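One structure coming up, written as structure tokens, with questions to follow.
Only one protein chain is missing; all other protein chains are in place.
All chains are identified by letter, namely A, B and C, in their written order; residue positions are counted from 1 within each chain.
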């Protein structure tokens, strides 16, 4: 399991360009920070009011007023800036975040995203997710390809939407898919899987790139 | 002339209540700061980004980055705060300024105000005036009663409006008038003038308060 | 222009049943715990709370929820409060609350709109989702936006790191979050701060909430440990 998460996080990190401002969701997306390639210098934005998010705090060295958007104690990098929630979401909604990486419950072939609520079961709220996926220049979904075998990549989302037509790219342990006008488009494949396995694990049609590459992790 | 201005400014200062946040326009309104009664402690807001505006800078002690909204070098009082124009006008439009005092070219009996433009002659722009008179809890016009004999208090403004129905009170060298549903209402009179003189100097009807007082300066 | 320094109990004395209250903080950081404790002690009921989140189970707004004082919670994310995130009909003390979930940027911006005298906001966030249901949309330059109305409150309970006796506030790191904007949008703003300093001790360039927004100050609160 840890391996699967590391594969996804490692591939996500290859999407970052030097100088990018990036917002990483809780879980696998946050792990991407551990895989940033040499020579790529990015600033992590945390929607609770920080640009220049650093690694988790060492035990015993927590600063009581410094957490990430998941409420965990973190550090700030040199050159960081703190601001309030209004400025933070001004940055997000205003298109100043280059890449946001989030998990999902469902993504459909038109780029619709559902990741904030399972009615009557688990309703944690959208937090900053709706703002992030509408505002960020590039929206990457990083997640396991299925939920214990149940399809998450669908023809049409069934859960309440987070936003309409916002997803650009999905990175799973099986490969990399882009959302195009023709739906899911497989551009990279993890050599541990076959195209047929990916098709079986996906609830919608998949077009395969004629220049399909091995997934770089 | 200096006397007339001092009379107006002195009477304006009596409208301030302890703890008020006040914005004073350029000219006579600014002079009101010199007449604030003992025991009344107010904070002056300057729309270029300062709460806690102090007196003009002593010559030779100017701080190059500290001016008032008229562009003149000033000081800041202890407990002052600087902020940007967005916050400054958030304070103004949001109703957090208790009193604003401004000059006028014309005021009419419905509380309409014209003070930003004489078409084809002098068009300096409205600056912060439109925001101030719409946002402040109380709008006081401080000015000479006429423009060298020409009426400024009118039945209907003739110049382009700054805002509709916003003026609460007009303080001139002749007296104090409030805007009521019935129009101009004279509540205080400068004993140097008669009611007839004030009527002659006003381009609209004036109701006189049954408890008309001498103007306190 | 000194302001009255009061105790937490004195500060919340004016908060009656049915009040609409903004509570600062994000994930319990920057939350005015001492003011919430006093409000729990006072026991005001049927409160409408506007907050980024629901605190944690038994922390922050979570205390008011546990104590059955909340009628309605307007928040963006309640997942860190496990009692609320997994709420089910068999947990009446939690479930009897009306939850209104709002995108976090919209929540911040609508509070700001109330504080700075705007009639609402025009945002692309929430279009095509449950958030947009029943709401007006406005087209500007061919693009559609959701019209979200301002959020104002009777009271704001906020927390700062340092305040002077005038009420100028400095926040520390990510504890700033919703505290600044909530200070602008409530009729009566109660600040608690770790340290109270003399007027003049704070560099006017560094003030994050200017004194005019603060109505009463509770000093000496403890650093918040989650």
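What to note about this one:
Keep in mind that, in the parts below, a contact is a pair of C-beta atoms (placed from the backbone, for glycine too) under 8 Å apart; a residue touches a chain by one contact, two chains touch by 3 or more.
What you are looking at is a predicted structure, and each value in this text was computed from that prediction instead of being measured.
Of the candidate positions C:109, C:194 or C:215, contact with the unshown chain belongs to C:109. Contact with the undisplayed chain is limited, among B:36, B:50 or B:154, to B:50.
Although one chain is not drawn, the whole complex shows that of B:66, B:139 or B:215 it is B:66 that touches it. Residue-level contact of subunit C with the missing chain is found at 109, 113, 116-124, 138, 140-141, 143, 145, 147, 149, 170-173, 204-206. Although one chain is not shown, part of subunit B still touches it, namely residues 46-50, 63-67, 69-71, 73, 76, 82-86, 88-90, 92-93, 117, 122-131, 134-135, 160-164. Although one chain is not displayed, subunit A still touches it through residues 19, 21, 41-43, 45, 50-52, 76, 78-83, 87, 89-96, 134-135.
Note that in this section only the chains that are shown with their structure count from here on.
With respect to subunit C, maximal separation of chain centres occurs for B (centres as means of Cα atoms). Rounded to whole angstrom units, the spacing between the C-alpha centres of subunit B and subunit C is 35.
With each centre defined as the average position of its C-alpha atoms, the distance from subunit A to subunit B rounds to 55 Å. Contact with two or more other chains is made by residues 112 of subunit C. Shown for subunit A are the residues that touch two or more other chains, of which there are none.
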